[in-house]
Structures are given as C-alpha cells and as structure tokens.
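In this view, the complex is presented without one of its protein chains, the others remaining in place.
What follows is chain A.
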Amino acid sequence: MSSWRRLHVKARTGGFLSSTPVTPRHTRLRGPFMPCQSLSTGRSLRKGFIKDLENQLSEMKKKAVDALPGSSWSPVLINPNLPPERADIVIVGGGVIGWSIAYWLKQKERVRGGLRVIVVERDPTYSRASTVLSAGGIRQQFSLLENIHLSLASADFMRNINDHLFVLKEDPVDLQFNHSGYMFLANEQVAHIMEENYRTQRSAGAEVSLLSPTQVKEKFPWINTDGVALASYGLENEGWFDPWSLLNAFRRKAVSMGVVQCCGEVTGFKYKTNVVNSVDGEQMFIRRIQSVKVQMPNSLEYQPVECAIVVNAAGAFSGKLAEMLGIGSSPEDSIAGIPLPVEPRKRYIYVVHCPDGPGLDTPFLIDYSGVYFRREGLGGNYITGTSPEEDEEPDTSNLDVDHEFFVDKVWPSLAHRVPAFEKLKVTSAWAGFYDYNTFDQNGIIGVHPLINNMYFATGFSGHGLQQSPAVGRGVAELILDGNFRTLDLSGLSFRRILTQEPMLERNIV
C-alpha cells in the first residue's frame, strides 16, 4: 500500500501546470515508528498540489489585475525615472532650501493635490551639495534684522520639528540639535560693532548675552582671553544640528504630501521673449519660461517639463542656471547685464581629535581672526575651519582638501585661542561649497525683474541651512499669496542688486 503511494508521489510531483522536473521525495517510510516525520505522505502531497494550484492562481490573478484598467501597466514602455511632462512648479535643486520650499508649497496649497510640484536634483548622493557638507550651525547673531528673524523662525521650526514634519507610521524626526550656542569673540577694534549688533539682536528677540573677558574665562576656563575685549554668547536657539536629518525630514514629508522627486539635470529652458521699452527708452527682453529641459543622468534622454513657475534653489550652481536664461550675458550697463552674483566658494572643514580639549558644553566658538570650531559628538572630536582671504580663494573645480591650509591658517589661531588644541590630531577633513553671494554675502529671495516666472532662493553664503525653514515659507508665501505674510523678506529681493546697494553683514564667517 505504501509502495503504491510512493509511486503516486513520483507521478504527481511538480503540479500539473508547471514544468518542474519530477523529483523523488525523501519521505520514504522506513518503519512503523517515525517520531519526527508525518506518517502520511499522501496528505502533504495533496496539500502541496493545492498550494501549487493556489500559487498559479494568484499569479494569474496578478497578471489580470495588472492588465485591467486602474493599474499602472501600460503597453508603452516609458522610462519611469523621467519627470512628468507637466508640473506647476519646478524646483531646481534638491538641497535643504529646495525641499523646504517644496514642503511649504504643499503645506499652503489649501486643497489636497492643488499644486503639482517637482524637485529636480542632479546628484541623489549629494556628494557636492552644500547642505550636507555644512557644519550645521544655527545662530541669531547677525547684524541684519532679516537674517535674525529668519534664524529665529527657523530655530523655532526646528525645535518643534515633529509638529511640522512628522509622517505617520515613520520614525519621528531627530535633528540632534545641540543647543550649545555660539560665542563670538571680538577684539578692541570691533567691540563696538559687536555691541551694536547685540542691541539689534536683542530688539529682534534673540536671546544673546554680552560677556567680558573675565566672565568668559570663568565660564569657559579653557579659553585664552588674550586680545579679547568682548564676547557675545547665544543663550537660546543657537547651536548646531545634523543637516542630513533636516534635509531628509523635509524630503520625506514633502514626498508624502505629493511632491515628485526627479533625478536629473536641468540643461536648458524654453522661454518666450517679449521686447519691452522701458521709461528711459532702454530696450529690455522680458522672458517667460515655458518649459524646463531635464536631462537624465548619464544619458542623452531628456524631458521638457512644461511649468508655470521655476524656483532656482540650485545653491552654489545657481549662477550657471541663471546663465542659461541669458542673465548676465548682455552688455554691462543694462539690467540684463547684471549676472546673478552667486558662485561656488570652497571652504574646508577639518575634524580634529583632542582628548584634553574643551568639555561638552563648549559653544560654537568664532574668533575675531575668523577661525571657528565646535564640538562634534561626545568623543573629544571637534570640527574647525576658517574662511580664506579674498585673494586666496581655493580652486572650485573639485572638492579636494588642502591640508596645508589647516597648518598655515587654522591651527596657529586655534591653538592661540584654545591652548589645549596645541596637541591635536587631524583625523578627517572635507570641503564644501558656499553658494557665495559675491555682492553682499546675503541670500537673494524673489523674482528676477527680467524673467517673469523664475523665483530665486539662493546666495546664502554659508547660512542657508540655518535659514532654510523660514526661507521656504517665505518663498511659498511669495508664490501662493503674492507677498510675504509672516516675515517681510522684501529686503532680500533682487532690487538691491539692481540698484547696487549691498546689504552687508558686519562680521561674517
């Protein structure tokens, strides 16, 4: 009887619709007592046959569901990475500014699905993006009111980040916001500027305090207060955080709200030009972008995305994007001749290890010589750097680090200020670009006068990351409400560049 069942086994293995070869089963009955095997092979085989049948049925059902309308299968094979043919707003640049604008646009759209927003980023690894290579600090110690308000609003956003950027069923956002504050040190010559800035900052609502050298020595005994006349210490809403977390939080939330993410490079625009005669008789070409040409990475394939508005959040590479539209290519003395004054500037950051260094409550210290450092992690590591002189700007064609720069320019001042740093070891270093506004080193937010539908949010020169939530909100208000609502950022518009009136910060890093 059992031998007949074994024959039966051999004939029916494999199922009647599949083409698997018949394999002999090993469940041969060896005796009447089989403690670890089921005694009846027939039942398990019947089950196996039914399971096979069920598998096949579910496969057929899947195929049918794919072919029926309502599924995404289509007979025409389209590259799934291509951006859609039409979007309402195209944000060029997937850094923290770009994603912040995308999030705020979706936040303000009033009806679900009211706006089609796509963010175009050419490098999904963010290997050259300023956002992730940033030191990640946030401070309110600026001299311009707009900057202070932007940082305050952004700090408030980041403190309550899970009220804004929490996505259901995902982990809450953790920015690793170290609230250790910034400390600026001023010498005799610039102490009065620091005092004026302090008054501006306090009136704007920033929690900053002024400290004398003795107070500094009391608070932070590891500082050498030689040459320091005054110090400005941020008590609240200042410190540093993880830029990658902020970027990912914005991106995750924006994608969950329906923003389309596209990996590609913007290589051109299709625009319509109107010739306009200005009051002075000057002929101007007013352009209106009709579509953005997005090219796929490592390919000749491109997709023209028809759009109503383009936002230039390309950071260090915004100047190149503006050139595609002819900004800056006309003769010098016309409005069209003024280029977008944003160019990449390379800055180095060195990671040093000093076990006897300042403790855990060390603030982000910025000396009047321009050298800065902050604690990184809890293992005695610090990151440090400085801005090079105007005429010694490093080459921006690559992100290679110049270690000589550390030895020549950073270490001496650093060791002078913090004697413990005389003995340190450079464990790592990286370089990143500032989207440096060569005009006045402050952000440019607003529409270009000659291009009707391109909004700029670039040129933040090293403080873009810390202002990104508030900048995103401002740009979204500008686009959707027609004007700024919560913070008046009209001082940062293009106007100052056209009238050549720089809004300079006094004391920058």
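Simple rule for what comes next: contacts are C-beta pairs under 8 Å (C-beta built on N, C-alpha and C of every residue); 3 or more make two chains touch, one makes a residue touch a chain; residues count from 1.
One rule holds in what follows: contacts and distances are computed from a predicted model.
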Options "ALA-interacting subunit 1", "Serine palmitoyltransferase 1", "NADH-ubiquinone oxidoreductase chain 4" or "ORM1-like protein 3": UniProt name of the undisplayed chain: "NADH-ubiquinone oxidoreductase chain 4"
Options A:S130, A:N178, A:T200 or A:S291, residue touching the unrepresented chain: A:S291
Among A:I309, A:A322 or A:A457, the residue in touch with the chain that has been omitted: A:I309
Touching the absent chain when the full complex is considered, from A:R110, A:K169 or A:K425: A:R110
Interface with the unshown chain - residue positions in chain A: 69, 74, 76, 78, 84-86, 88-89, 109-111, 113-116, 272, 274, 286, 288, 290-291, 306-309, 446-447, 452-453, 455, 478-483
